[in-house]
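Down below is the structure, laid out as C-alpha cells.
As you look at this complex, bear in mind that one protein chain is not there, while each of the others sits in place.
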Amino acid sequence: MEIVNHPVLGELSQAKTVTLYFAGQPLTAREGQTVAAALMMNGIYKFGKSRKLLQARGLYCANGRCQSCLMTIDGVEHIRACSALVRDGMTVEENTGDPDIRRKPHGN
Amino acid sequence: MDKSTIVCRCEEITVEDIASAVSQGAETFDDVKRLTRCGMGLCQAKTCRIVISELIAEMKAKSAADISVPRLRMPLRPVPIGVLAANTASGSFVRSTLAEAEPDEGQEK
Partner (left out) sequence: METEVLILGGGPSGLAAAYEVASRGHGVMIVDEAWALGGQLRQQTQIIDPIPAPFTGLRGFQLAETLVERLKEFPVEYLLKHEFIGLFADGSAGVSGGEKILRISAKCFVVATGAAESARHFPGWTLPGVMTIGAAQILINRERIYPGKTGLVVGSSDMALEITRQMHDVGINVIGVVEPTSQILAKDGKIVSSLQETGIPVLLQTEVVAVSGSGKVETVLLSSGNKPGVETDCQVDFVCIDGGRHPILEPFSIMNCPLRYEKELGGWLPSYNGKLQSTNSGIFVAGQAAGVTCQAGVVLTGAIAGINAVDYLENGTAEARESCKQVYWDELKRIESTQTPEVWQARMSHMG
C-alpha cells in the first residue's frame, strides 16, 4: 500500500505508472520505485527461496548488501530487487536457487 | 537461544554449526568459515560477520577485539562472470590480473 499523505513529505505526487509482470501477472508500480518496493506495495513479500533449505526470503537490508532480495529480472538471475528500478514491461520471477548453467548452451 | 537459529543467511549456517567449529578449535571468523562455509555465500559475510564474530567471542570467552576480521575479497559486489572475464577495450579483471602477473621462469606470459 502507498503512503499517500506523508506528514513531512506531503501528498504523493502523481507519478507515471509502469506495468511489470510478476510470475506473469501484471502489477502496477510507480516510476522511480525499486522492484522490491513495487512488489511489496502489491502485497508480495516473498521474493524467492534460500539455496539450501528452500525457505522463503524477501527484502532485508534494502541497501544492496545482504543479497536476500535476489530475483530473476527480465530473464537474468540473481538481480537485487532492492537496487533495481522498475521499467515498463519488466518481467520479474522468484529466485528459485542457484542458476542452472546447463539449462542453455551458453548459460544466460 | 535456539541452537538451530541461522546466523549466516546465505549459506544457512546455524549457531550449532558455529559451536561445532569452535569446539574443533576454530578461533577466528576465517577458521569458522573454512569449516562451515559461513560468510562464503552471496553476501560474502556482509551480514553475518558481526553476528558470528560476536558468537565466537562469547564461546571463547574473549572480547570482540580479539576476533580478527575475515579477509574480504574481490569482487566486492556480485558481477556477472561474463563481465569479469570479458575482453573489452577497458580491460577486464581476470585478464588484467593475469597480464600483470610475473610469469614463473620458463613460462610464457
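Letters are used for the chains, namely A and B, taken in the order the chains are written, and counting of residues starts over at 1 for each.
The definition used in the following text is that contacts are C-beta pairs under 8 Å (C-beta built on N, C-alpha and C of every residue); 3 or more make two chains touch, one makes a residue touch a chain.
Predicted model, so just to flag it, every value in this text is computed and none were measured.
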Identified contact with the non-displayed chain, of B:A19, B:L35 or B:I50:
B:I50
Among B:A19, B:M59 or B:A86, which residue is in contact with the omitted chain in the full complex?
B:A86
Touching residues (missing chain, whole complex) on chain A
1-3, 6-9, 12, 30, 33-34, 37, 40-41, 45-47, 50, 55-65, 68, 82-83, 85
In terms of residues, what is the contact footprint of the unshown chain on chain B?
1-2, 4-7, 9, 15, 46-48, 50-51, 64-65, 69, 71-77, 79-80, 83-84, 86, 88, 90-93, 96-97, 100-101
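By our rule, only the chains that are shown with their structure count from here on.
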Whole-Å gap separating chain A and chain B, where each centre is the average of the chain's CA atoms
27
Residues of chain B touching chain A in their complex?
9-12, 41-43, 46-47, 77-78
Once bound in the complex, which stretches of chain A touch chain B?
50-53, 55, 57, 60-61, 64-68, 70, 78, 80
